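With one protein chain removed, the remaining protein chains of the complex are shown where they sit.
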Amino acid sequence: MRKSFISQNPSVLWFLLALSLFTLGVVMLSEVTGSNVISTSFVKTLGKTLCLCLVAIAMDVVWGYCGILSLGHFAFFGIGGYAIGMWLMYARTEAIVMDSLQAQVIPPTPQEISDAIGNQIFGVVGSSEFPLIWAFADGLFLQLLMVVLVPGVLALVFGWLAFRSRVTGVYLSILTQAMTLALSLYLFQNDSGLRGNNGLSGLQNIPGFEDTPQATISIVFFLASAVALGAGYVFFAWVVSGKMGSVIKGVRDNEARVRFLGYHVESYKLFVFTITAIISGIAGALYYPQAGIINPGEIAPIASIYLAVWVAIGGRGRLYGAVIGAAFVSLLSSWFTGGGAPDVNLGIYTIQWTDWWLVLLGVSFVAVTLFFPKGIGGLFDYLVRKPS
Amino acid sequence: MSMLLEVSGVSVTFDGFRAINNLSINFAEAELRAIIGPNGAGKTTFMDIVTGKTKPDEGKVIWGEKNISLLGLSESQIAMEGIGRKFQKPTVFEDQTVRQNLAMALKNPRGPFAVLLHKKTERNAARIDAIADEIGLTESLTRRAGELSHGQKQWLEIGMLLAQEPRLLLVDEPAAGMTVEEREKTTDILRKAAQTRAVVVVEHDMEFVRRLDCKVTVLHEGAVLAEGSLDHVTSNQTVVDVYLGRGHA
Partner (left out) sequence: MAPGCTKRFDPSRKPVFMRRFLVAIALFFCALTPVQAEDLQRILQAHAEEVANPSRRSVGVVLDDLVTSGLAQVPGFLENWADKNVWRSPDRLFFLGDVAGDVIEVTDLDSGETRSAPRAGFTQLKPNGGVRRLIGTALVQFQLADPDITRRESAVAAIARRPEAAQLAPLIASIDTETDERLRARKVQLANFLSARFAEAPQDRIDAIQSLAQDTSVEARSVLNQILQTEAGVGAAEPEGNIARLLDPMEAPDAYYAQLVEAGLAPARTGPAVIRAALEAHIDAGTVGGVPLAQLGTDAARERAYAALSKAGAVPPLVTEDTRDYALNTYVFYELYDEPNAEITAAAEAALASVEQRVAFAQAADLALDGLSLASIYFLAAIGLAITFGVMGVINMAHGEFIMMGAYTGYVVQLFVPDYTLSIMIALPLAFAVTFGAGVTMERLVIRHLYHRPLETLLATFGISIALQQLAKNIFGTQARPLTSPDWLDGAWVISDVVQISFIRIAIFVLALLFLALILFVLKRTRLGLEVRAVTQNPGMAASMGINPDRINMLTFGLGSGIAGIAGVAIGLYAKVTSEMGADYIVQSFMTVVVGGVGNVWGTLAGASLIGFLQKGIEWLNPSNTLAAQTYMILFIILFIQFRPKGIVALKGRAAAD
């Protein structure tokens, strides 16, 4: 008698359909098929946007569904990026170093290779030693594990500390923001082992695929991002639609009641916090190879707040809302700041959107909070007025 | 006869104000009890202590056959031990359907992973239907709890407590804001529940307490002032002075 999960949640199907059509469309119009309507760099922008949508869904689950306004999920996103960036940078530098050492008569020792790679990577911060955190950077599999483990463990430890002392609401937001700030300040240091404010660069070059054109690589990553977003969407839709969803929405609406029903609220918060942190990390690991560079500025507290802004504008408490918000605002933002928007001549003053976009965003954000608390996603309620 | 819950010598102070003062009170298995008392007598604080929300400064709270101390347990652990609590204001999850509300309360494994992998079963469905029938919300199972009337919300909350299958039910002012008919129905639900478990009703409304027709404990300034049948306590002069003397009987 039980209906399948998909049939109970038709919006998931619609979303997957829209995502597939979109993906197909982009691939057809890209340089790979020779149609060249969409440039490689725009394919990358779209691929990155999909990753942002994924982290926005995670944010929506933790905030919109569970009521934890985390101002740290973009930090988890960044950690994922750093984790994959370490391997990308290591493997690529290794290839270059091996090439140059090959020319020598005497084959290099492992120590010489490691020194040369270390010199290449850490020369900018005046070091050549590999810090301990790079221990797994030479193996793709282990480092992929790090993409999941590092954000997961960090979220687990931080969440355990925060939730067990019953830090809630605004306090918790500030605490997560403090965590993000601490992390970005740490990464800004030259002796952080991650190249200080230089960050990790050259990530768009995938080791082993040096001869593959960026057009192809960009499409591969775009597809991977689309698959990840689709999988993430289905996963989270499954999580929030069942009894788990009931409990975490209960935690959001009335934590005490859930507690007196016998649920260990802290475990649920920790579960949601950690699982969304992991997904954020995965999204970051897909994003930064497309961006090509990651530096501590990406992790700054403001980034996590923007994430909350996307979700709020898109509409909290509905997964497609987060996707719409992230895609809409981030694309609009790059359109405005990239000089795509035409200047507005007011006679005495010309509004240049590169300068005024943030003002517009800030004001419209206030407006959304005040007048459309359900965000853009709320508009769907008017379109799809289903009898309940 | 062994007691289900023994509270002995409990005191708690808030910023110098003694909310509970050396309180001792016991509840037996399958008992209906009403706790009355004027404002500030410590009724709600008493429930906070039993359910683990407030930790007392001194005293003991002993539970069940194994004589477990409840003081070391968290709210959720106490709930799992079999103590259900209904708040003064109706607190149901307004965003979710009546069925979801009840399903969440059903006695089932409470761990996150068990809940994540939870499968809907015939048995659970049947239990939900039974409880819905008991509280008279069968018609409304698919409605959002937020759409229910005030009285229906109260019943839903009591239904959620019943779904937890507790051995002790603490009910805070269930009749507040209800119509006469609704009160009658509430009385029925509680009396029926008390056949299989202990039900403690904290109430203000004498009519309602009289209708429950059970043993009554009068709290005053954080301690037990009198105990017995309603008639017995209302004939107690001290009780009349502190409480009933205000013109209501």
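Each chain gets a letter, A and B, in the order it is written, and its residues are counted from 1.
The rule is simple: a contact is a pair of C-beta atoms (placed from the backbone, for glycine too) under 8 Å apart; a residue touches a chain by one contact, two chains touch by 3 or more.
Quick caveat: nothing in here was measured; it's all calculated off a predicted structure.
The residue touching the chain not shown here, chosen from A:G81, A:P301, A:G315 or A:G377, is A:P301. Of the listed positions A:A103, A:L132 or A:V170, the one in contact with the omitted chain in the full complex is A:V170.
In the full complex, the hidden chain is touched by chain A at residues 69, 105-112, 158, 161-162, 164-167, 169-171, 173-175, 177-179, 181-182, 185-186, 188-189, 191, 256, 301-302, 305, 308-309, 312, 355-359, 361-366, 369-370, 373.
One rule holds for everything that comes next: only the chains that are shown with their structure count from here on.
Here the spacing of chain A and chain B, counted between their Cα centres, is 46 Å.
On chain B, the positions that touch chain A within their shared complex are 51, 53, 74-77, 79-80, 84-85, 87, 91-96, 100, 103-105, 110-113, 115-116, 118-120, 142-144, 160, 164.
Here chain A touches chain B in the complex through residues 2, 239, 242-244, 246-247, 249-250, 253-254, 256-265, 267-268, 271, 388, going by the rule given at the top.
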